[in-house]
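Omission of a single protein chain aside, the complex is shown with its protein chains in their original locations.
Entry: chain A
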Amino acid sequence: MSAAKLDLLTSSLWETLYMVAVSGGLGALLGIPLGILLYTTKPGRMLQNHWLHRLLGIVINATRSVPFIILLVAIIPFTRWIVGTSIGTTAAIVPLTLGAIPFVARITEGALNEVPGGLIEAAQAMGATPWQIVRKVLLAEAMPGLIHGLTLMLITLIGYSAMAGAIGGGGLGDLGIRYGYQRFDSSMMISTVVILIVLVQLVQSLGDWLVRRYDHTRH
């Protein structure tokens, strides 16, 4: 493989890592609080608010039901407003983040739902504030499930990022499509696929390792 192609592979790898890392980070940063809000506003919980809970649920479901490739194009004005441009790697981060947020919110809600109600009662009986319950009990106990879900999110984002080429985002998936599919360069195609496979494996292994570190329910 020529040096030029190798360069192309490395720069595309960096583009993918950049898009996935930033959108994953932002997705977690915004999605986890949204998931906590979704959990706590459910009727019977500490911040119960039927309408807010319903509204959040509807918005999240709506966002999640839009195919990513459509989301990518549909929010172009919004992307331009946020990052000043609607094409390029940084521009791709906006729709990727927007795709990640509801995903993370649902994952967070699900992980929190798994925490036994008795633990919350025990904390209430100790005189814990609602925020202490969220931080020290709910999030702490949901951590293995949360890490598991965030791993899933990163892998999904690696998949989504392949579509970023549609708005000039670059990355490995784009490279594979342009060289491998459009120019019949099978060595390029195989290289990108192998790198993507390795990347997904690494993320999954890291996630599994972290889950094992936090999960003390099995020994």
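Keep in mind that, in the parts below, contacts are C-beta pairs under 8 Å (C-beta built on N, C-alpha and C of every residue); 3 or more make two chains touch, one makes a residue touch a chain; residues count from 1.
Here is the rule we go by: contacts and distances are computed from a predicted model.
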item	value
Undepicted complex member, UniProt protein name, chosen from "Sigma-70 family RNA polymerase sigma factor", "Molybdopterin-dependent oxidoreductase", "L-serine deaminase" or "DL-methionine transporter ATP-binding subunit"	"DL-methionine transporter ATP-binding subunit"
Absent-chain contact - pick from A:L55, A:M126 or A:I197	A:M126
Touch with the omitted chain, as defined above, among A:E109, A:E141 or A:D174	A:E141
For chain A, the residues touching the chain missing from this view	116, 118-119, 121-129, 132, 136-137, 140-141, 143-144, 214-219
